[in-house]
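Yeah, one chain of the complex is gone here, protein chain that is, but the others are all in their spots.
Up next, subunit A:
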Amino acid sequence: MGVQGLTYLIVGLSFALYIGIAIWSRAGSTKEFYVAGGGVHPVVNGMATAADWMSAASFISLAGIVSFVGYDGSVYLMGWTGGYVLLALCMAPYLRKFGKFTVPDFVGERYYSQAARTVAVICAIFICFTYIAGQMRGVGVVFSRFLEVDVDTGVYIGMAVVFFYAVLGGMKGITYTQVAQYCVLIFAFMVPAIFLSVMMTGHIIPQIGFGAQLLDAAGNNSGVYLLEKLNNLSVDLGFAPYTDGSKSMIDVFCITGALMVGTAGLPHVIVRFFTVPKVKDARVSAGWALVFIAIMYTTVPALAAFSRVNMIETINGPDQKGVAYETAPDWIKNWEKTGLIKWDDKNGDGKIYYAKGKMEDAASPNEMKIDNDIIVLATPEIANLPAWVIALVAAGGLAAALSTSAGLLLVISTSVSHDLLKKNLMPNISDKKELMYARLAAGIGIVIAGYFGVNPPGFVAAVVAFAFGLAASSLFPAIIMGIFSKTMNKEGAIAGMVIGLLFTASYIIYFKFVDPTANLAANWFLGISPEGIGMVGMVVNFAVAAIVCKVTAAAPAHVQEMVESIRFPKGAGEASSH
């Protein structure tokens, strides 16, 4: 059976599994739809959270990005894992004791204000939409490459599958489906990484092979460390040394911070910790989530380094002068067809050659244009791995995209039906009606996401920076102050959220959309890029809130008592909607 047939088989089997689970665990009540009846074991919940968290972008693109930028890629690795420490220590247990379903529920009640709730709902919906737009595109790309349909058809197939299990299953269905998806995606990610590690360094664990010596052709230690070799190659080709990077220290600091804090403020992540039975479980659940995430995130930089060495050596050949195009391996020609690899024989010697600089720039010796996204997808081909591994990677990419989309859709539908309709517009709505509206909202969400999948906005990366910046500068400080300050009042919290949000949003909009040509380090505030400005926005939010709170009346006594009561676990009931 060829690659094509195996891909159909493996992807088909994995889909049958997801859909089977969705049918088996259909939600019957609003509560099961939102939080799986509160009956999910911490390890299971952790695994589902990990699948929810690891999107098509992190499965497909992250290793590629790290591979091209080396040390600078650490911002994503530390940023997207460090946020879980904040979640576990400062948020999860208290929000679980509070015992409501959603982030706007908490903000609305803690700040005794419909306005605060509305601000939180808008943030939550906006953040989820920016995220999901990229996911459907990811589904389309994977389908189109491996099933040889066009991208649009890929998006439609993905929409149908997500609709089926997110809308029918609700949170309970999603939780168990995501466990299956985690298993598929982590297996698909680890297999090529382990193969490469064994081939290049003789170590079966990629995290150890990452720091080990390379093997020579005869399979003996060559005495050269992988990273040493990579630094030498990078410098020879005109790049900064791989382990140093080229971003300024303050920018690395702020981007890492904004991603950490943003992670802890993302509604679809926070809502996970409402689904465990006890406060005790909420604490440890974040730990399990991070274990499952870290398995992939510590492998990412190893895979990035292996692929980088592999790719440079394949393209530039043993003498580092380039390889004749006719004798170049098939994967280069295959990926050229998709447009993700381009070659321009600038010096006319008939050889492919990779170095620093843009292919289009006549002054640069570089003749190749290589897209970040192919590193993970093409690795099995680059390393000559068996066909079933290629098929497996396709299934893994799809699992990552589908699990994240489903989690996000659920938050969108909950925000609309529960936070907007039930708590704002139609308070007397019945359980059954609410569930109907929730499903309707998920359906509309899929259609909108599908639209962006077919007509992708040309600024997905900018939009993602936006989502994290907003979460960092709006929801995170409001939640933290709601727990750790008894006196913080609605005036302070709302002023903080609004000003933090406006500051961050206008900075990002200015540099990304209004005047992108000015997006240079020299023009940035303190040298902080739009990706990292959420960190400053967060500080602004805290400062404004503290000042406004000082000059207005403290929170009323019943709210202060409520804060007091969420600070210890005793008496935590099941999560409830009223």
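The rule we apply is simple: a contact is a pair of C-beta atoms (placed from the backbone, for glycine too) under 8 Å apart; a residue touches a chain by one contact, two chains touch by 3 or more; residues count from 1.
Definition applied: contacts and distances are computed from a predicted model.
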Legend entry - Undepicted complex member, UniProt protein name, chosen from "Sarcosine oxidase subunit alpha", "Branched-chain amino acid ABC transporter permease", "Sodium symporter small subunit domain-containing protein" or "DNA-binding NarL/FixJ family response regulator": "Sodium symporter small subunit domain-containing protein"
Legend entry - Among A:V43, A:V85 or A:A546, the residue in touch with the chain that has been omitted: A:V85
Legend entry - Contact residue for the chain not shown (choose from A:V40, A:M200, A:L266 or A:V284): A:V284
Inset, instruction - Have a look at A:I65, A:I125, A:V191 or A:L226 and name the one touching the chain we're not showing. - result: A:L226
Inset, instruction - For the chain that's not shown, point to the residue among A:Q4, A:S113 or A:Q207 touching it. - result: A:Q207
Inset, instruction - Touching the hidden chain in the full complex, which residues of subunit A are there? Just list them. - result: 66, 71, 73-74, 77-78, 81-82, 84-86, 88-90, 93, 207-208, 210-213, 225-227, 243-244, 249, 252-253, 256-257, 260, 278-280, 283-284, 286-287, 290-291, 294, 297-298, 301, 564, 567-572
